[in-house]
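Missing here: one protein chain of the complex. Every other protein chain is in place.
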Amino acid sequence: METSEISTNRARSPERARRFSDRLASGDTAANLIVFLAAASIVFITSWIVFELYRNSAASRHEFGWSFLTGSSWDPVNEHYGALPFIYGTIVTSALALLMAIPFGVGAAIFLAELAPPRISNALTFLIELLAAVPSVIYGLLGIFVLVPMLKSAEPAIRATLGFLPFFKGPFYGVSLLAAGFVLAVMIVPFIISISREVLLAVPADQREAALALGATKWESTWDIVVPFAGKGIVGSIFLALARSLGETMAVTMVIGNTPQISMSLFAPGYSIAAVIANEFAEASSEMLRSTLIELGMVLFALTFLINGFARILIITTSKKGNAT
Amino acid sequence: MKRTALLVFLSALLTGIAFAEDLLINAAGASFPNPIYQKWFSEYQKKTGVRINYQSVGSGAGIGQITEGTVDFGASDGPMNAEQTKKFQDKRGFGVLHFPTVMGAVVVTYNLPGISQALNFTPAAISGIYLGKITKWNDPEIAKANPGVKIPANDIVVVHRSDGSGTTYVFTDYLSKVNPDWKSKVGSATSVTWPIGLGAAKNDGVAGLVKQTANSIGYVELIYATQNKMAYGNVKNKAGAFVTASSASVSAAAAASAKTMPEDFKVSIVDAEGKSSYPISTFTWLLIPEKIADKGKKTAIVNFIKWMLDKDAQALAESLDYASLPKPVVAKELKAIAKVQ
Partner (left out) sequence: MTPRLFYRKATNYVMLTLTGLCALVAVGILFFILGYLLWNGGTSLNLDFFTKLPVPVGESGGGMANALVGTGKLLLIASLVGVPIGFLGGVYLSEYGGSTFSFLVRYMTDLLNGVPSIVIGIFAYTVIILRQHHFSTLAGGIALGIMMIPIAVRSSEEFLRAVPASLREAAVALGASKSRAIVTVVIPAALDAIITGIMLDLARVAGETAPLIFTAFGNQFWSPGWNQPTSSLPVMIYSYAISPYDEWHRQAWSAGFVLLSLVLFVNVFSRLVLARKGHARS
């Protein structure tokens, strides 16, 4: 759907539509009212969600204040909760996913937008977008039964080549930050590909032609001219993917190891915000724990909100630039 | 074509709705007795048509959801504590009753390549491992209890529950009783701050993770270990004997408490006296609200408890490796049912 954003922006001609609607604005109030109510209810529902999160996290907010975000103990016996291990796990797994997905996704997008013949490009994009439709729980299923054993068997090789880094120390159980990062990477690659491809396609043809005419190779024109031109939009697509991976729940909780700790090693198990909510929310036998989990939900909401907003601004500015030329 | 697909879809939905005649009772809680509850509820439905939908979400959730009133009854492996009982009273305006259903054992299960026989564990070994003080399989504390067994020098991978759980309550209750260090540092509850280890959700998850991970150790209800053909250890009891978990050794642990059972049935039988007692044993309870507004549901739940206490149903429990209730406890429960209004 993020893709629709761009094509909408490209296809719409706001001036004409506005003049048109002004001309007809005196029309039926009933119809106007109905669609207005539908639109208003969207605003209402979203605000309501924010309000409920805020209201139901009151107990936790009063108890822990801002130190909630920096506390690292998770102690259900003494009812003392800190969010840091979960924030850490969420950010590390997402960052790891991006690290793996970006070169891959952008590379594939360049191929699809710039190099492949349109027919092949369309067919491949079609398939890649299907990948985005695979439900998260299925990624989790494959994560448990395919990826984790695979990582286990790759462990000696990783230790041999990258073992000197602090990120690959300590015992490895399979379920880990690394496994979660891997699953997330596979899940967000299709987003990066399909949005980056759109942004690249929006780069005006004269940019490429100019470079080629000056004797640049195909790759040079792509890498030095087209990609920088679309740079902001590509970064935007990456942020959208990031927002998606931060909130990802099922696949992560199935492979992350569910241990609230902060460890440098990617071999270590961790915990993410979404995973702890999924695991503990129905449990929440104490009022404080429930309130804490809802506050975690709010933190997650705020994180995704910021990143989403940033991404959209980036994508919109690039596609405007594309349109203007 | 789209239309026929839609028709098929809608008629499928209607068939779903057509099953509406019989009573549906919702319950949630402990995963520890889930296998026997699924069996009981399935048998009970065949017999009476009453459907009891039991979701094994963990004891913590069982207590939480029955307190919120989102289910008709709950189930837990740890009795509700004073604070939880008070909260229930405040929220619902009446009390909650505990009915023991069966007894079970929590076993220490492990996945140690090359070891096929049952290992012996002392209380010090188990608490040491879970405190993070014993980190190798060939630690002297483990080795000396297993003379003649060649245990590899591998690192121990500790697995525990990530959700609130009665199994955790029983296990930590036991560790608190046998190790003062554990009592002061960690304590006993349905979920605790683990000094070490990986978290997995529910008995299912712990068994699954131990099964998948070499050199790991975890704690699960006995049936999860036997069903999965997983190795589990003998545990040294108060009398100094290494005992295998079984319905007999659990019954032995319960025997002493059966005579002195309190009115509210809330009793712990971990680290029990007696030479043949398995030390990590427990009752498991249904949490029934004192007042059930819906008369149909009330009758159905009361009838189910009576049926469940009957010897046929209890025999079913034995077949799944649970220990059946001692006779005096059954008699006491049959009297207590009258309290449900």
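As written, the chains take the letters A and B, and residue 1 is the first residue of each chain.
Please note the rule applied: a contact is a pair of C-beta atoms (placed from the backbone, for glycine too) under 8 Å apart; a residue touches a chain by one contact, two chains touch by 3 or more.
Everything numeric in this text was worked out from a predicted model, so none of it was measured.
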Which residue of A:V203, A:I234, A:I256 or A:A278 touches the chain not shown here: A:A278
Identified contact with the non-displayed chain, of A:A59, A:L84, A:V134 or A:M264: A:V134
Contacting the left-out chain in the complete assembly, out of B:Q38, B:S276 or B:N303: B:Q38
Touch list for chain A against the chain that is not drawn: 1, 3-5, 7-8, 11-14, 16-18, 20-22, 24-25, 27-28, 30-32, 34-43, 45-49, 52-53, 56, 103-105, 107-108, 110-112, 115-116, 122, 124-131, 133-138, 140-142, 144-146, 186, 189-190, 193-194, 197-198, 201, 217-220, 223, 243, 246-250, 254, 274, 277-278, 281-282, 293-294, 297, 300-301, 304-305, 308-309, 312
Chain B residues that touch the omitted chain in the full complex: 9, 12-13, 15-17, 19-22, 24, 26, 28, 35, 38-39, 41-42, 45, 51, 53-55, 68-71, 200-202, 204-205, 207-208, 211, 224, 227-228, 320
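Throughout what follows, only the chains that are shown with their structure count from here on.
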Gap in Å, rounded to a whole number, between the CA centres of chain B and chain A: 39
Parts of chain A lying in touch with chain B, wherever the complex brings them together: 73-77, 148-149, 171, 173-175, 253, 257-260, 269, 271, 279-280, 282-285, 287, 290
Residue ranges of chain B touching chain A (in the complex, touch as defined): 57-58, 60-61, 63-65, 67, 84, 87, 155, 157, 162-164, 186-187, 189-194, 197-201, 209, 212-213, 216
